[in-house]
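One structure, as structure tokens, below. Some questions next.
The complex is shown incomplete by one protein chain, all other protein chains being positioned as in the whole.
Going in written order, the chains are labelled A and B, and every chain counts its residues from 1.
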Amino acid sequence: MPPRCIDNLFLRFIQLVSLVSIVSLLFIIFFLVKESYLIVQEKPILTVFTDPAWHPLDGQFLLLPMMVGSLLIMLGAMLIALPIGLLTAILCRYYAPRWFATIIQRLMEVFAGIPAVVYGFWGVMVIVPAIAAWQAPGTSLLAGILVLTFIVTPGVTIISYHNLSQVNQTLLHSAIALGLSRYNIIRHIIFPEVKHGLITATTLQSGRAIGETLAVLMVCGNVVQLPGSVFEPIRTLTSNIALEMAYAMDTHRSALFLSGLLLLLIVLVLAFIAESMQKPKAESQ
Amino acid sequence: MKTQWRLFFIALLLVGIGIGMGVAACSNPSNENHQTLSADTSNALAGKLIITGSSTIAPVTTELARLFESRFPATKIDVQTGGSSRGISDVRRSIADIGMVSRKLKNSEQEFQGHLFATDGISIIVHQSKSIENITTQQVRDIFQGKIRHWQQLTGDASPLTVIHKAEGRSTLEVFLNYFALKNPQIKADIIIGDNEQAIKLVANNPNAIAYVSIGAAEYAIMQGSTIKLLTLNGIVASTDNLLHERFPLRRELNFISRNDNNPLKKAFLDFTTSIDAQPIIKEFGFAPTLH
Partner (left out) sequence: MKLPSNYNPADILLAGFSWLSGLLVLLCFGYLFADIFSNGYAHLDWQFITTAPENAGRDGGIAPMIISTTILLFFALLFSLPIGIFSAIYLAEYTSYEHRFARLLRYALNTLAAVPSIVMGMFGFAFFVIILQIGFSLLAGALTLAIMILPLLIRNIEDSLRNIPHTYRLNAAALGLSQVRTIFQILLPMAKHGIAMAVVLSVGRAMAETAALLFTAGYVMRMPDSLMDSGRSLSVHIFDLSMNVPGGEKAAYATTIVLLFSILIINAATVLLSNQITRRSPM
């Protein structure tokens, strides 16, 4: 077979393989739509914004506070985890001695694989009482953000560190030869190089953050309300599913699947925003 | 090296395809051996049962299944978890032979045969440091409706109450609301949770919290050194013993449900769960066994 032919065949093949992810997602969305059809059939979809409260057994299906809760908790966690993860990666790569960097690296890898329930219990036993001593009841938006920060920091650090270590060495050598300061090298030479990787780290870990269930459920208090401050309890869309699915029947169950569908729609919108923010950079690529 | 890489990928690909085909081939036989009994079992029991449902019941069922399997080595009892509603829908769709439901069966569920094998008591818990031993029905009603917001009115402590409540649909919640004649929208809670363990941990770490949990789980936690205590309700001690003798009023049913058919293995297992041999195991998990 001529090489050109193989090339073409290979392209067709990997195009096909790439479809797996899209098809999987479509299946999942289809599944969610099918399962939430019952509730959509019975009540107009806008009731999730207009109902007075969330009392699914009494026919009230307000989901808005949980959407806000999910968004707030994700934003909060990413706002803390992103700088910390990135700075830690910079430290390990350019400042710290080798042994220190290795310890952090191993620690991060291990903690990327701890089941959420462990973080959840740790949050209940350490973080929640600490906040409660300050502002009762302790289970709050803040506790959720902190626990979630613990969950996403390892991923952010690992991806940032990896991207830093892939920066073109010749580029660095020339920068050093030019006598640029360390800050300038990192800010103006390295940072633009790793920006793309950082965006990947952010989007993937944001996804993890907004999809996280169990740990959030354990420390957030789960009261359905729009929080007035970070010390007030909130419920997220994911906690809503995990809390109530065990006993939910009929329209209640269906409404929980609608929670899942709404979550994915929110993420889809966020992904769209992230993509369009990436666009200007793409021109230079 | 170049060829090695290519070989590696080709091998990977082949393995993937092979497994894909294996899946297709395997899926049929696995479907057959599921829930069919060997025809030639006149005396000895053999075959496989699938049990799904309530996560409260799943651990004790796993232990019951293990003992049952050791008695009848030709049997396999697979226990799955995921909530009472899953137990019902799986039995309805014939995915499972038995469903575990940790509540009373509803009127719409009369198509199933219920098998009440144990009851679980629900008790009010607070932190050990609180100088309160008994609570009355009226106090509970006031606390959970937000009429009592402060420990001042209960013990004289100068601290606000943290009310821990369960999520909508949970069976402990239904039992609680029923007994105290409350409606869920009336409740003013600070924290809403799902499982007992969570409530126990929260109360143990927050001296101002009040919650209601399964008695068995609370007794176990206290044995392990947790800093919670059970309150007597209108003077009645919340203990598994009182539950056993039906003296404690706040309780929920733990049921096995199944379709009305003649599966000897299923019948044998259900009978086993209410036999004298199953009792110590059920008590071990803090539930009160029923005898048939």
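Operating definition for what follows: contacts are C-beta pairs under 8 Å (C-beta built on N, C-alpha and C of every residue); 3 or more make two chains touch, one makes a residue touch a chain.
Keep in mind that this is a model prediction, so the values were computed, not measured.
Screening A:T47, A:T203 or A:Q225 for touch with the missing chain picks out A:T203. Among the residues A:L107, A:A133, A:L226 or A:M277, only A:L107 touches the chain that is left out of the figure.
Here one chain is not drawn; of B:L45, B:A58 or B:I125, the residue touching it is B:A58.
Take chain A: the residues that touch the chain left off the picture are 3-4, 6-7, 10-11, 13-15, 17-18, 20-22, 24-25, 27-28, 31-32, 35, 83-84, 87-88, 90-96, 100, 103-104, 106-118, 121-122, 126, 150, 153-155, 157-159, 162-163, 165-166, 168-169, 172, 176, 179, 181-187, 196-197, 200, 203-204, 206-208, 210-214, 237-238, 241-242, 245, 257, 260, 263-264, 267-268, 270-272, 274-275, 278-279, 282, 285. In the full complex, chain B touches the hidden chain at residues 1-2, 4-6, 9, 12-13, 15-16, 19, 23, 26-28, 30-31, 34, 50, 55-56, 58-60, 62-63, 66, 76, 78-82, 86, 93, 95, 195, 197-198, 216-217, 219-221, 223-224, 284-286.
By definition in this document, only the chains that are shown with their structure count from here on.
Work out the mean CA point of chain A and of chain B, and you get 31 Å between them. Listing the residues of chain A that touch chain B in their complex gives 53-58, 121, 124-125, 128-129, 132, 136-139, 217-218, 221-224, 233, 235, 242-249, 252-253.
Taken together, the chain B residues at the contact with chain A in this complex read 54-55, 82-86, 88, 103, 160, 162, 167-171, 184-185, 189-194, 198, 201-202, 205-206, 208-209.
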